[in-house]
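One protein chain is absent from this view; the other protein chains keep their places.
Coming up: chain A.
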Amino acid sequence: MLGASKELCGIRRLAHFTFVKDQPDPSLGQTKEMNLCQAIQNAMDLTLANDHTAIVFGEDVAFGGVFRCTVDLRQKYGADRVFNTPLSEQGIVGFGIGTAVSGATTIAEIQFADYIFPAYDQIVNEAAKYRYRSGNLFDCGRLTIRAPWGAVGHGALYHSQSPEAQFLHTPGIKVVIPRSAIQAKGLLLSCIKDNNPCIFFEPKILYRSAKEDVPIKDYTIPLSKAEVLIEGTDITMVTWGTQVHVLREVIQMVAKENISCELIDLRTIVPWDVDTVCKSVVKTGKLLISHEAPITGGVGAEIAATVMKECFLNLEAPIERVCGYDVHPIPHTFEAFYIPSKWRCFDGVKRLMNY
């Protein structure tokens, strides 16, 4: 009995997904194995090298940051371009808006997405509205805010949140979440080059585990463009970040029951790619949306409402959302129960098919 419980404990401590590598686009040339963290570092490295106006700052970034995403940048580009800030999130973002509006390519790091809330006012009222309220005279499009995001296995209430939905309601900013190292580099470079303020959330559980061959040159992946990762005919699955890997496994599980799923990585959460999602739902007639954040008022709700309007006559079953529960994400001991695991997603598939 004790042995069994120990074993269960052992299983519980493991990651709730298996990372699946992507193949790099051969047209992008030479590659190097990098994890997600190194890919992010590489994107910033290229930016600092190619754009002399670029600056990187945040709490402890000078010596590499808590997750080592900015390691070596200070030595390479100097303390005037890569520097530490005081612990002051509202100040960091406000300062970043200031540098961006006056012409610097600004990459600001908020140490955890959970700490972004003191800066919420600056993002929503200053960054997002700047262009609009000044009649396009000023904008802070050169601002990119990076923040580690999502469940990490043991982060508890202040280090596990996925606040993308908090920004869904704010026109004027873009929110991007990558699923892998190749994606992270291309999407981050897009965010940096995009002429709108962008929030780039990095799934911190993937920092080390998402290792793949990343092209070493400067490349971008278009924003607001979802990617169809697996084609299928019975169910459309929409997700982003870590959850992509959970759903990949679910798709393998249900394939044994001869259910064919189409997997879409949304990548840009705001503004999101309605066309790709709807086109897929028209084909399959069923939609499952999955995200780590609590279900009520989550990004899934917005997607469901839009798809319901656009594809009403194509839908064959009520849209299924498999998400976090409406409790505070994420209770320390209950992370394994909280997350929309493969089993809960599997159950969602069953309900869609049996409707």
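Here is the rule we use: a contact is a pair of C-beta atoms (placed from the backbone, for glycine too) under 8 Å apart; a residue touches a chain by one contact, two chains touch by 3 or more; residues count from 1.
Note that contacts and distances are computed from a predicted model.
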Undisplayed chain, where the name is taken from the UniProt record, one of "General transcription and DNA repair factor IIH subunit TFB4", "Pyruvate dehydrogenase E1 component subunit alpha", "SRP54-type proteins GTP-binding domain-containing protein" or "N(6)-L-threonylcarbamoyladenine synthase": "Pyruvate dehydrogenase E1 component subunit alpha"
Contact with the hidden chain (one of A:P26, A:P86, A:G103 or A:G135): A:P86
Touching the absent chain when the full complex is considered, from A:S102, A:N125 or A:T333: A:T333
Residue touching the undisplayed chain, where the options are A:D22, A:D60 or A:E316: A:D60
For chain A, residues in touch with the removed chain: 13, 59-60, 62-64, 66, 79, 84-88, 90-91, 114-115, 117-118, 152-159, 295-296, 321-323, 325-328, 331-334, 337-338, 340, 344, 347-348, 351
